[in-house]
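Every protein chain except one is present and positioned as in the full complex.
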Amino acid sequence: MSVLLSARGVAMHFGGVAAVDGVDFSVAEGELRGLIGPNGAGKSTFFKCLTGQLRPTAGSILFRDRNITGMQRFAIARMGIGIKTQVPSLFDGLTVRESVMIALRRFLAEREARRRAQAILERFGLDGLAETEVGRLAHGQRQWVELAMVIAPEPALILLDEPTAGMSAEETRRTAALIRELNARHTLIVVEHDMAFIRAIAHTVTVLHQGRVLVEDEVAKVLADPRVQNVYLGRQVQPA
Amino acid sequence: MDLLVAVALQVMTGIATLFLISLGLAVIFGMMGVINLAHGEFLMLGGYAAILSVRHGINLWVAMFLIAPLAVGLFGLIVERLMIRRLYGQMVETMLATWGLSLALIGIVTMVFGNTVGGFSAPLGSVQVGKFQFSAYSLFLIGAAGLLAVLVWIVLRRTPYGLLARGTMQNAEMAAALGVATERVYAVTFALGAALTGLAGGLLAPLSGVVPTMGTAYIAKAFITVITGGAAMLVGTLSASVLLGAAGVLGTFLTTPVLGEAALLALAIVLVRLLPRGITGRFFQRAL
Partner (left out) sequence: MSRKLFLEIAIALFLALAAALVLPRVLALFALINATVFIAMAVLALSLGLIWGVGGILSFGQTAFFGLGGYAYAVAAINFNDSLYAVPIALLVPTLAAAALGYFMFYGRISDVYVGAITLTVSLILFNFANSTAGEEWRIGEAPLGGFNGIPSTPQLNVPGNPDATLSPQAIFIVAVFALALCYILAKLLLAGRFGRVVVAIRENETRAELLGYDARRYKLGIFSLGGAIAGLAGILFANSVFVSPTMFSLFYSGQLIIWVMVGGRGTLLGPILGAFLVQAVTTWAGTEPRLNPNAILGILLMLAVMGMPRGLLPTLRLAWGRRRGVQLA
């Protein structure tokens, strides 16, 4: 398996605070990687460095053997990295169909984009809501709309920041199935707090703690690792 | 040598004037994140308050230092209650509503007092620098600007109100959770900014004369100075006043008054482009 993305010594300091403090991390093509860690471990900040929303204060990021460190976020997106943010980031004033169309129209002509948008809406069970304004949707539906937009351009690498946050048990099951299905064609990195969910989808898991990589191994080994248990239980957050 | 002193005095007067017309706006922007586009008319009201008091036989210094700030401060309190408070957190809406207030004030004052220039001559006579005449009142303005800067610093650093206000500015929710009446803090802050503006209007009245539309000449400069200064209101406004005021006066000295003002504005644009969060967004970050 060839390396799709690799980060070397990536750090992000805000004033005197190091949110990410020298992370070495790499993902192979076709992998489905879990990224876990207690609150404040630096997961979301690390994602922002990968997508160009933040310019890391140190280190370098290679994607498909090209250095993307400090590149504009739209340029990184065009290279094939998509992100679903923790709080859904949507076009509230547009309809569901228009939102998906925006995602597709960057590289497709109108007619082909319409066809693909329809297919994606059906796949996500959103075709009934296609003409509804996104701002009027319920929380769970908003999650699906964002996923639909992110997946529409078929990025090589998809970053999912807590995809099941606020979802019902049934929606979580559907999301797990969807992620496995996506993994057939895309590489994924998934940040999650729900350990059962991580166990269900991921093979390899990286644990971040205080801005650094604490452990990286198969999911069962990681969850059994006393250091990991210590990090979570010591802070009394979300026991595994 | 005389020329150098004269130019230096000019420059300092320019800086002091800019600082005076911007300070009230800066306090309100820095503490509340509100841009008050009726700021120019607050200056105008200060000028009218001073002039009307003098015409009614009140001592000139009392009129400038007491009546102008009190009247405009009180007016600010009313505006805060009726308008600013309802739009809190909506920056663009606040700008638009205060612009409406600005136009309305120009119109109403014109309807009441007419469109003619009122004024009173600057007190204190003049001083001689070599072969150059210099208005002593300008020197007094420089001193007044310095004094106001120190005063505002003391109020914010050394009084209980200052502590509450800075706490509210840092984190309004937390302050509220700790029992600070943030609404009252905002009201007092807005009134304080308005009072400072009224004072500046009173102080500048002898130099500029007073007309209903005088605010439009000031608002843009004040707005730009504050924006160029950035988040730290005192240091930001001071440093922006120094840079822009010096550019304006030197530009005027070397070319014409109009090009001097253009130099001031052009420098502001360059500064904003280079420092998108203002001077204090990059330098003096921990300052007030």
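First chain written, first letter: the chains are A and B, and each begins at residue 1.
One rule holds for everything that comes next: contacts are C-beta pairs under 8 Å (C-beta built on N, C-alpha and C of every residue); 3 or more make two chains touch, one makes a residue touch a chain.
Fair warning: this is a prediction, and the values are worked out from it, not measured in the lab.
**Q** For the chain left out of this view, which of A:N39, A:N67 or A:S89 touches it?
**A** Candidates A:N39, A:N67 or A:S89; residue touching the omitted chain: A:S89.
**Q** Touching the hidden chain in the complete assembly: which of B:L96, B:A136 or B:A181 does that?
**A** Among B:L96, B:A136 or B:A181, only B:L96 touches the chain that is not shown.
**Q** Of the listed residues B:A175, B:I227 or B:I279, which contacts the missing chain in the full complex?
**A** B:I227
**Q** What residue numbers in chain A mark contact with the hidden partner chain?
**A** 51, 53, 72-75, 77-78, 82-83, 85, 89-95, 98-99, 101-103, 105-107, 110, 131, 133, 149, 153
**Q** In the whole complex, what residues of chain B lie against the chain that is missing from view?
**A** Where chain B meets the chain not shown: residues 35, 83, 86-87, 91-93, 95-97, 99-108, 110-111, 216, 220, 223-224, 227, 256, 258-259, 261-262, 265-266, 268-269, 272-273, 276.
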